[in-house]
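Removed: one protein chain of the complex. Kept in place: all other protein chains.
After this line comes chain A, so read on.
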Amino acid sequence: MEKMLNKVFVATITELPENLGRTVYVGEGKLELAIFKLSNGKIRVIENRCPHKGGVLAEGMVSGEHVFCPMHDWKINMSDGNVQAPDIGCVKTFQTEVQNNQVYVLLPEN
């Protein structure tokens, strides 16, 4: 089945700090994302809530492809959203596109 995607501008890449998260509210605060610029320059966007107790992932410590939740140190892979063992769970991940220094997130049409 084909899904429609909404392309939303979120940031200028040079304005994003490396290995620090940023909180993004989309629309009227309905959707909250965490956006990260990794040390290899790649952009990752995930849902801004840890599946454990709702910790704000944008404030987590970033290491490579992983972010550690600031609340109870759950380790989450930002590219597939999977929580690492022994904890279990998954956060939503979002595709991004970078054009001319501009970062866009592709959101499913609701």
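The rule is simple: a residue touches a chain if its C-beta (ideal position, glycine included) is under 8 Å from a C-beta of that chain, and two chains touch if they have at least 3 such contacts; residues count from 1.
Methods note: contacts and distances are computed from a predicted model.
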Identity of the absent chain, which is to be given by its UniProt protein name, from "Putative ABC transport system permease protein", "Nitrite reductase large subunit", "Oxidoreductase" or "Polysaccharide ABC transporter ATP-binding protein": "Nitrite reductase large subunit"
In chain A, positions touching the absent partner: 6-11, 15, 17-20, 22-28, 30-31, 35, 39, 53-54, 56, 59-64, 68, 70-71, 73, 75, 85-88, 107, 109
